[in-house]
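Before any comments, here is the structure.
Shown here: the complex without one of its protein chains, the others still in place.
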Amino acid sequence: AGCSSGGSGGATGGGGSAPPLVIHAVDAGTFQEDFNPYHLEGVNFGTSGMIHETLMYFNKLKPGEITPWLALGHEWSDKGKSLTFTLRQGVKWTDGQPFTADDVAFTFQMLKDNPQLNRNALEIEEAKALAPDKVRIDFKNTSYAKLFNIAGNSPIVPKHLWEKQQDPATFTNPKPVGTGPYKLSKFSAQLYEMEKNPSYWQPGKPEVPVLRFPAYTANAVQTALQQGEVDWAGAFVPDIQKIYVQGKPEQNKFYFPPEGVVTLLPNLTHPILSKPEVRQAISLAVDRDKIVQVAERGYTKVAHPTGVPMPGGEAYVPDEYKAAAYKVDLAKAKELLKGVDPAKLKFTLLVPSPFTDWVNAAQLIREDLAKVGITIETRGVAFQDWVSKVGKGNYDLSIRATASGPTPYFQFRSMIHGSLFKPVGEAATGNYQRWKDAETDRLIDEYAATEDEAEQQRVTQALGKIMVEKLPTLPLFYSPSWAQFRTNKYTGWPSEQDPYAMPSPYTSPDAAVVLLHLKPAAK
Amino acid sequence: MKIKIGAGILVFFTLMALLGPLLISADPAATSNDGLQGPSAEHWLGTTQTGQDILTQIVYGARISMGVGLLSAVIATVFAVLVGLVGGYFGGAVDETLSVLTNIFLVLPALPLIIVLAGYLPQRGVASVAVVIAVTGWAWGARVLRAQTLSVRRRDFVQAARAGGEGPFRIVFFEILPVLLPVIATSFLATVVGAILAEAGLSFLGLADLSTVSWGSMLYFAQNGQALLIGAWWWFIPPGLCIALIGTGLALVNFGIDEIANPRLRTIKVRKARA
Amino acid sequence: MRFLARRLGFYLLTAWAAVTLNFLIPRLMPGDPVELLVARMKGNVDPAAIDAMRRAFGISDASLWQQYLAYLGNLAQGELGRSITFFPTEVSTVIADSLPWTVGLVGVATLISYLVGTSLGVLAAWKRGTWMDGVLPAATFMHAVPYFWVALALVFVFGVTLQWFPVSRAYGLDVMPGLTGEFAGSVVYHAALPALTIVIASMADRILGMRNVMVTTLGEDYVVMAEAKGLTSRRVMWAYAARNAILPNITSFALSLGFVVGGSVLTEIVFSYPGIGSMLLKGVENEDFPLMQGIFLVISLAVLVANFLADLAYVVLDPRTRQESE
Amino acid sequence: MIVLEGRNLTKHFTAARGPRGRFGKRPPVRAVEDVSIALRAGTVSALVGESGCGKSTVARLLAQVYPATSGEVLLRGEPVRAHRGAAFKDYRRQVQLIFQDPFASLNPFHRVRYHLARPLRIHGHVRSDAHERELIAELLERVSLTPVEQFMDKLPHELSGGQRQRVAIARALAVQPVALIADEPVSMLDVSIRLGVLRLLERLADESGLALLYITHDIASARYFAEDITVMYAGRLIESGPSEALTQSARHPYTRLLLESAPDPDRVTPPEATRHGEPPSLIDPPGGCRFHPRCPVALPVCSSEAPGRTELGEGRWTHCWQADPASAGSVLTS
Partner (left out) sequence: MNVLEIRGLGVDYLSGSGVVHAVTDVSLDLRRGEILGLAGESGSGKSTLANAVARLLRPPATITSGSVVYHREDGSSLDVLALKREELRRFRWKELAVVFQSAMNSLNPVSTVGAQVDDVLRIHAPAMSRNERTDRVVELLQRVGISADRRRSYPHELSGGMRQRAAIAIALALNPEIIIMDEPTTALDVVVQRDILHEIRALREEYGFAVVFITHDLSLLMEISDRIAIMYAGRVVETGTARGLHKTPRHPYTLGLLRSFPRLHGPREELLGIPGTPPDLRSLPPGCAFHPRCHLTVAECSSILPELTPGSTEGAVACLLNGGSGVGEEES
């Protein structure tokens, strides 16, 4: 795909008259002055995407759709151990310096030198500028599967400024200089503002002149949404019709596309839960529709049995299961449980108690499973406790969201890859239910060893089949990605019909892509 | 009078906690499709967002809230009695150590400490929350009891018991302890109030076990579900009111006890002289 | 002054205990902040990066003893480490940003609550048998109401329903912090409801406590004597009765400060007030050891200082305790 | 026969409160200094002195509630050394104490029966429950609390002050002591009921051969109930003698002052109006004779040296520089 600009030229010239856009991305009481895009939580939203840009843009809503950004193209060599980018020319840093391959090489070299910034664990060997518009990055291992992390999730920083920093890990980049469509114009603990970069490389863009980021806590943003203070938010709203929509669905819009999947984790080291028929029975007994309606308030959808986010992931779903959907079948569930000692059908269901929707879902699961003779004790624990217990495998059943990525592969890898298997008692970082299956591992490794999209899709479909048939974990519903946007100032937001980017303001660099699509609303 | 009203409130809630679940034998966490209903004939106190019946939750929550309150007050009081009486009676280095310990716990801000402790709590069951609250709640009682013990120790009947040959154990627990019962009762009741409030606070912060229904967790969910913004007053008023009422009941009984000990504290009706 | 020296010694000891407790609690409990971070970041972080990050956050495997010494050493230099939640911001910076809000809010609210509560307590005791007795049931009730519930109720009534007051943050969005009237006005306006919460919820204790001591004091011979001397009621009430009754209340007031601070933590959370309470909760949720430790320490020390000030006040106000006190 | 004797008893308290001196050490309260006193079987002796002069401290030293700073206590001529264990328990059995305030000396929580049963049990006087009951009944009868059945199950607050003091006496008697120290046993009682309690004590000494120390600030009652009187001032003994002789012709100026000051409607001439000043502080007592600052006849030596004991014959002695053993009459010529 090309540069999906779609810019019909400045409808409102200059931008002086266009109103600022008020954005709430993440809950915060106050802001710290931190614009280092490689910091995890302290960094202020907008740093990557709006200020610091990535080499390419990966649309997670359309797996496989990749847009050139700072890089115009890429090329693998050395069996996936070497990656060469061709860079866009004429791009300038906001301080006027030209953007070159040196900056890209510097960025990746910095990740190599500062492992704590290397949150994607890229196995970088060396990054070298070959020419002003050519840069090559060498890896220790085959890294085809990490293209997203390299090109889509590593914002480029200016060498001429960053190389002066002694410790980039603690550098807070208070006066960020980037290539992006915006630059920081104002900062205070409660509010920061960005204004458009007049010399942005996409001519005529962006059309939103000023972005305002007020600090709202999870609580405060609700009031703000109700009172129309915020134009674009990524918040969980308990009762979206009452609090936000307020009877104006054409103006107060929201769009909650899937981002990963929430599954019911069965601990496979448990003698009873390791039986496929038991997992099958559980899956048949759980009324996922009700969970989605009651616990998730209808904000999301029941997951596809493969766990692949739909719509969008069609290409990654095996044909025979394209139309598959969950159906409650208590009779069949009971049938499956015939051979199991009913006295042993007692499990605890561990949920992190701050996640109230999951607590409610657990409650519903308890009610459902009771109907087929399975006794569930739901236990709400502290988030930390839950992380530690699930990580170490000290649980019977739990609920957990999987990691997500630009293709379903990322999800499968973290969900069921044997390399993440850890014995009970040792903290795992994925595959929490402890699935061990040679075929699964072979398939995942095959994916990582190829650059070919068709091949990748085939492998992913096979993994989906395993999900449906062997039930290593039981998908429940998609994790919704939260996005509320009001159309009274700007239009052009992503929608189910045109999912050109993740609509949530907290996903980067997608949010920047969205901003570049926005146009002042017609008066 | 105060005691009567206070005891009335307490009896009401105790009965509610003990018998309520027998009368309303529904699952307090059970969800239904009629969410966010205001009070009606079917749901006397309305429903939560997920259609849980608030009355049922209040009734079942009474057990947890009062249970935590009582349990931690019992633990704290036992501790306070031991520390206070032993320190006060034996004096010397034992007392010095114990009073420094007491004073430390007294000045350390309790709730932040509870929050920090609870934040690390591996298990957030009723018992462990109660223990954490007790850990931070015994010091006041111990201090009061120590001061009282110091004065009772000097009282002649203690001296007389000692002169009569009683051993220290018997003096502490048979001579001093009974005399301090009203003080212990007062400190116990005050601790219950404190513990109920602390549990509510913890639950409200989401730091207690939220899968069990307590008044605090109800408030947590109400706050989380933006009951305020939606105008669902029936969701957050009842649990808070229950906490406040139970606290009021306990306080009334407490003040009643105080008034028996110190009749001056009574409110009085000024009657016209019958000339 | 020996009395004060003794007290000072005690406070130093307590401060040390708080510091040590602070050091020990997180280390005796399970949990790992980096794991949490990864869990929260849902795939934005590759698990393989965990070790490097753990090191960056200063989580060390040194022996407890060494860690303790290092901790004390850092503390002595005023270094509280870097927050994990707000990495790489220094904990001291986070605290410095949030503490003034809490101190201002709690300070002013407590002052108001103390003055009003004490006065009401004095009056309630003085005017026994009149309508003032009606204050007591109300105070008894308020005494048992959770801070956050008062906060919720105020938000509901004045924030949501009547929309008279803002219900979150410390000053208006468009107001730039500075020494301007506009900023000050905005701060006061935003602090109104949180302060009211603290006043309402903490005042009851002052009323009841003051009344009880006052009633006892009113029975003292010197008050009866003052009355017999034909002094005006005002003078008897304030200069004789209240002046004495306030003494035992100073200590209980100082001790209750810890409670008020606890309550204000909850209040801040309801009102999204950018104070130390919100930060503490954030620290706890993220298992941010350095932040929690720093905040708990600061709160403890603040309460200690307040207690010490109360001791000072006591010494100034009571000619008898210039020697010793329990 | 001397049953209980204190020799050169001295007690210094380190005050728990009060100003500290240099180096943060508080000066001691010199409550009792060099007091020797002997109690004889079947005899009531009185210890008289104004409030705060150390009477109770002497009583407690004799009863070994706390140890003396120096000096020793002898029981039947044997020095008492043990402060715990069986030997001490035995001492407790022999020497009992009755307190000033009957309202405070009975635990409000326990019934009369319990108060009497405990000492009986502790000291192993009971063989069975029935025996215990019998003994209790006997005790109550001895202190004239009849009908005993009615009193046995009463709580202290159901008793009048006099009755309570009787229970306290019965409790002391329960251990079957040989010496009884009564520390102002009636000063808290109403005038009209004091007599009954005092008579009971007198009778007990008489009938059971108890050695009884009657401590009081009312020298007139000592005249009536005690055989001999010892007068104490600011922690020291100053004069002693048979009660009649001492009250009728006191030798020490302080005793005379005490006698003069005691209200007496029979007095013909009112005592002269001179100010006598306040009793001295025991933290920093006056040097020499502790009475010298208030003494109308003080000599220079009085302020520098404490007077020794002057025997006056007939069992009388005094500590005064002006005492003259030769002249049997008044010490003072004035």
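Each chain gets a letter, A, B, C and D, in the order it is written, and its residues are counted from 1.
By definition in this document, a contact is a pair of C-beta atoms (placed from the backbone, for glycine too) under 8 Å apart; a residue touches a chain by one contact, two chains touch by 3 or more.
Computed from a predicted structure; not experimentally measured.
S.K.: Looking at the full complex, which residue from D:2, D:220, D:245 or D:283 touches the chain that isn't shown here?
M.R.: D:220
S.K.: Where the complex has a chain not shown, which of D:64, D:100, D:230 or D:247 is the residue touching it?
M.R.: Of the listed residues, the one touching the omitted chain is D:247.
S.K.: Per the definition of touch given earlier, which of C:213, C:226 or C:254 contacts the omitted chain?
M.R.: Spelled out, the listed residue whose C-beta touches the missing chain is C:226.
S.K.: From the list D:51, D:70, D:150 or D:304, pick the residue that touches the absent chain.
M.R.: D:51
S.K.: For chain D, which residues reach the chain that was dropped from this view?
M.R.: That gives, for chain D, the contact residues 50-52, 160-163, 190-196, 217-221, 223-225, 244, 247-248, 257-267, 270-271, 273, 275-276, 278-279, 294.
S.K.: Could you pull out which residues of chain C are in touch with the chain that's been left out?
M.R.: Within chain C, the residues touching the omitted chain are 128-129, 219-222, 224-233, 235, 239-240, 243-244, 247, 317-320.
What we mean here is this: only the chains that are shown with their structure count from here on.
S.K.: Of the pairs B-D and A-C, which shows more C-beta pairs in contact?
M.R.: Result of the comparison of B-D and A-C: A-C.
S.K.: Using the average of all C-alpha atoms in each chain as its centre, how far is it in Å between chain A and chain C?
M.R.: Roughly 40 Å, centre to centre.
S.K.: What's the distance between the Cα centroids of chain C and chain D, rounded to whole Å?
M.R.: Roughly 55 Å, centre to centre.
S.K.: Between chain B and chain C, what distance separates the C-alpha centroids? Give it in angstrom.
M.R.: 21
S.K.: Tell me, which residues of chain C touch at least two other chains?
M.R.: In chain C, 30-31, 159-160, 269-270, 285, 287 touch at least two other chains.
S.K.: Which residues belonging to chain A are in contact with no fewer than two other chains?
M.R.: Correct list: 219, 223, 354, 384-385.
S.K.: Quick one: in the complex, what on chain B touches chain D?
M.R.: Checking each residue of chain B against chain D gives 155-157, 159-166, 175, 178-179, 181.
S.K.: For chain B, which residues are in contact with chain A within the complex?
M.R.: 27, 29-31, 33, 35-36, 49-51, 118-124, 206-212, 220-221, 223-226, 229-230
S.K.: Under the stated contact criterion, what part of chain A meets chain C in this complex?
M.R.: My answer: residues 29-30, 32, 34, 36, 39-42, 115-116, 118-121, 149, 153, 169-172, 188-191, 214-217, 219-220, 223, 260, 354, 383-385, 387-388, 391, 401-405, 410, 414, 420, 427, 429-430, 479.
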